[in-house]
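Let me give you the structure first, and then I'll get to my questions.
With one protein chain held back, the other chains of the complex are shown just where they sit.
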Amino acid sequence: MNLPFERREGRADLPGLTRRDVLALTATGAVAAATASAPFRVLAAGPEGQLTWGIHVSLAPTWFDPAETPGIITPFMVLYALHDGMVKPMPGQPLAPSLAESFSASEDGLSYEFALRGGAKFHNGDPVTAEDVKFSFERYRGTSHDLMKNRIAEVETPDPQHIRFKLKAPWPDFLTFYATATGAGWIVPKKYVEQVGADGFKKAPIGAGPYKFVSFTPGVELVLEAFDQYWRKTPSVKRLVFKSIPEETTRLAALQRGEVDIVYSIRGELAEELQRTPGLTLKPVLSLAPFWIYFADQWDTKSPWYDERVRRAASFALDRQAMNDAITLGYSKITGSIIPYSFDFFWQPPMPTYDPAKAKELLAEAGHLDGFDGGEFYCDSSYSNVAEAVLDNLQAVGIRLKLRPLERAAFVEAYSNKKLKHLILGGSGAFGNAATRLEAFVVKGGAYVYGSYPDIDALYQQQAAELDHKKRAAILDNMQQILAERMVYAPIWQLGFINGAGPRVGESGFGLIQDFAYTGPFEDITLKAG
Amino acid sequence: MKQYIARRVGYCLLSLFLLSVTIFFFVRVTGDPATLLVEPGASEADIAAIHHQFGLDKPLWVQYGIFIASLAHGDLGKSFYYRTPVMELYLSRLPNSLYLAAVAMAFSLIIGIPSGVLASVRVGHFWDSAGKMFTLLGLSLPSFWVGLVLILVFSVYLGWLPSSGAGTPLHLIMPAFALGWYFAAAHMRLTRSSMLEVLGSEYVKLARLKGLPQSLVIAKHAFKNALIPVLTLAGINLIIMVQVSIVVEVVFAWPGIGRLLYEGITFRDFPVVQGVVLVGGAMIVIVNLLIDILYAVIDPRIRLGV
Partner (left out) sequence: MAIQTEIIGLPPRSRSHLAALRLGDFPLIPVLILGTIALVAIFANVLAPHNPEIGSLTARFKPPFWQTGGSTKYLLGTDQLGRDVLSRLIFGARISMVVGITAVLFAGVLGTTLGIISGYLGRGIDQVIMRLTDTWLALPALTFAIFLAAIVGPSMWNIVLILGITYWTRYARVIRGEVLSLKEREFVRLAIVAGCSKWTIMYRHILPNVINTAIVLGTLELGVVIIAEASLSFLGIGVPPPQPAWGLMLSDGKQSLMVGRWWLSVLPGCCIMLMVLSANILGDWLRVKLDPQLRQL
């Protein structure tokens, strides 16, 4: 605080100081003790026909536009409400026909045909036509868009109800990218977008989804209203409100007070508290994001991490189950792979075990009888708690590290610009399949690859050209096996994402769509009667 | 007089210019917003496209030129994250911050001024000490902690007040208190020394000699005169409060400027950060300028040269 001027004081303090101090201390302590022992009441309030979400991030208008999806899951928390796609993951079906009534691929794999559902409408009443589908595809400029553009030769619209994608060469991953990994298959109205422009569209988006846009106050809240002409069914909740409450403790407080009905992302002790509060339900979802330790300088012959035994020792030192129980209440799934369980071409490696004795043995073998200085350990500061637990475990077998939590932006940049060293706590929620994950994180030239092994690189090139699914799978399995044997990464778990629902919620929408961390489909969400 | 004002205005502009340059370059050193707006593992082309979209691929001095040129039109650029004009974002949140700061200032004066007065008058008494302790306590506790405890007690445990967000006057009470308590000490100190000065003045001594009762002396003569510097300080602190409210706004999810700035930094949203800092800086500089001019009007010695 800068004061332009401040006058001199007369007196100093008084003998009565002791009493005041103790008084203050006691007051604080009393308050804390009182709150500690009191049970929390859950107030059930909230307007009729409306459900309110307390979300953990600030909503960005780019998420209202499927043309700009960044390939991670967060925008889909809104996309599923506002928009609809040709084919999208739904309960029980990873590739459920939605706006498309049916689809098929040609024998030679060079063309894919979609038949639009009759009667599908946009929020402004206009029907969804093939022109809109073509338009949506061509305007897509989010992640992987040049990948898609390069492989598609042409988009044909033989009639208003049919679209045909013609590929330049057979691409078995086309549907994965079109339907799940990108927003290219989510349809926006061509006439409207051309009328208002991209920026105007983000201010007042119109889509074909179960809810229409009412209002958005940046950083504060988003309001949506049910679209009763949605083809699948009329949503039962009339109004949805999404409020941004980035501070976790405040978010939980809001849920407890009934100010919001559903919250995303509650971790650690707060999750325990949620569990204990009557009226509130814990809604854990297994996310698509594996977390791992990356040994960034294992290719440096001078580094202690060069020795494979040392890396394996680090993996043995981790008590993953205890960490899981402590940090994510046991809802994370321990894994030995950096590839999510549900990905195509996933190969199951041997499960990692907790064996500190063996870890010390390996270290001794490698010449580090008394442990060693492992260098620096970088992590995204929002996951410091995981990193600290890992640090602790490694310390216990003698590996000393200095923790360097970085703010998210700084971390992501430093990670991808290869500025980090020694150990990195990383993770990824990106879509794709085993091949795409390996490409980004293992193979030479990948964004997060600090070094590579020539045999793995060679195998990758091989599978990229392989058309036969079985043969391709075999090569990818082989790659993952080498990865595991060589302990290039020490994976920890696939993150359990813990959410919460209040007493007014009937069907919350959590866990209906596989691998989806948020609520969906929105038209299936209900309020409890009464 | 005119010369004095002209000089002062000149300095203001210089400060603002320096500020704009500082913030412009500072913000660009903190990182690349593109990496945050795309998926981990995006291609070079994706990132380059974003750079182009935001004009980040142009040489630095060109970017600065564009920045200053738009500034002249009152255009602070468009937020990378929200894709809306920064000015719009700022203006929509400013009332919230001012509202919060005003009530916080009220709390701070309600706590600070009486403690200060008591401290200067009832020397050696219980209430002097209690008031002073309470006020200083506000300076000794981090405001995020105060905020969280308040939420815990009044929102969750007692259920009296809403926990976060804005909307009703009830939403305002806790964040304003958490913010205002911190500033109370400065106001208390100033009130107290100001009162002591005035109480020791000839004017007051005369009033006492005349036989006026103590309380009257204090209330009518000492207090009003003592209050002037305090209110001046309060005016400046109001603007500072708007800036310092980051932590409180984050805890209470208060939709104000502080949170806008914090999110801007987190997302490396250059236009937002530049805009908020520049406008905030301009406000402080202008308020200071007005005060300087006011004092120059009151005291001719000042304007004739220090």
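Just a few scattered comments:
We just call them A and B in the order they show up, numbering each chain from 1.
Heads up, the rule we're going with is that contacts are C-beta pairs under 8 Å (C-beta built on N, C-alpha and C of every residue); 3 or more make two chains touch, one makes a residue touch a chain.
Values in this document were obtained by computation on a predicted structure and should not be read as measured data.
From the options A:V57, A:A105, A:V155 or A:L403, the residue with contact to the chain not on display is A:L403. Set against the missing chain, the residues B:L18, B:A106 or B:L231 yield one that touches it, B:L18.
Only one of B:L56, B:M87, B:I173 or B:I291 touches the absent chain when the whole complex is considered: B:I291.
Where chain B meets the omitted chain, the residues involved are 11, 14-16, 18-19, 22-23, 26-27, 29-31, 123-124, 133, 136-137, 139-145, 148-149, 152, 156, 185, 189, 196-202, 205, 229, 240, 243-244, 246-247, 250, 261-262, 265, 277, 280-282, 284-285, 288-289, 291-292, 295, 299, 301-302, 306. Remark: the residues of chain A touching the chain excluded from display are 1-15, 17-18, 21, 24-25, 28-29, 32-33, 35-37, 248-249, 252-253, 268-270, 272-273, 319, 322-323, 326, 381-382, 384-385, 387-389, 391-392, 395-396, 403-407, 409-410.
By definition in this document, only the chains that are shown with their structure count from here on.
We define each chain's centre as the mean of its Cα atoms; on that basis chain A and chain B are separated by 36 Å.
Chain A meets chain B in the complex at residues 1-11, 13-14, 16-17, 19-21, 23-24, 31-32, 34-35, 38, 40-41, 43, 58, 60-62, 70-72, 141, 143-147, 199, 202-203, 217-220, 243-247, 249-250, 253-254, 256-257, 259, 407-410, 412-413, 416, 428, 430, 440-441, 446-448. Note for the complex: chain B touches chain A at residues 30-33, 35-43, 45-46, 49, 81-84, 89, 92-93, 119-120, 123-124, 126, 128-130, 132-134, 137, 148-149, 151-153, 155-157, 159, 162-166, 183, 186, 189-190, 192-194, 196-197, 229, 232-233, 236-237, 240, 244, 250-253, 255, 259-260, 263, 266-268, 288, 291.
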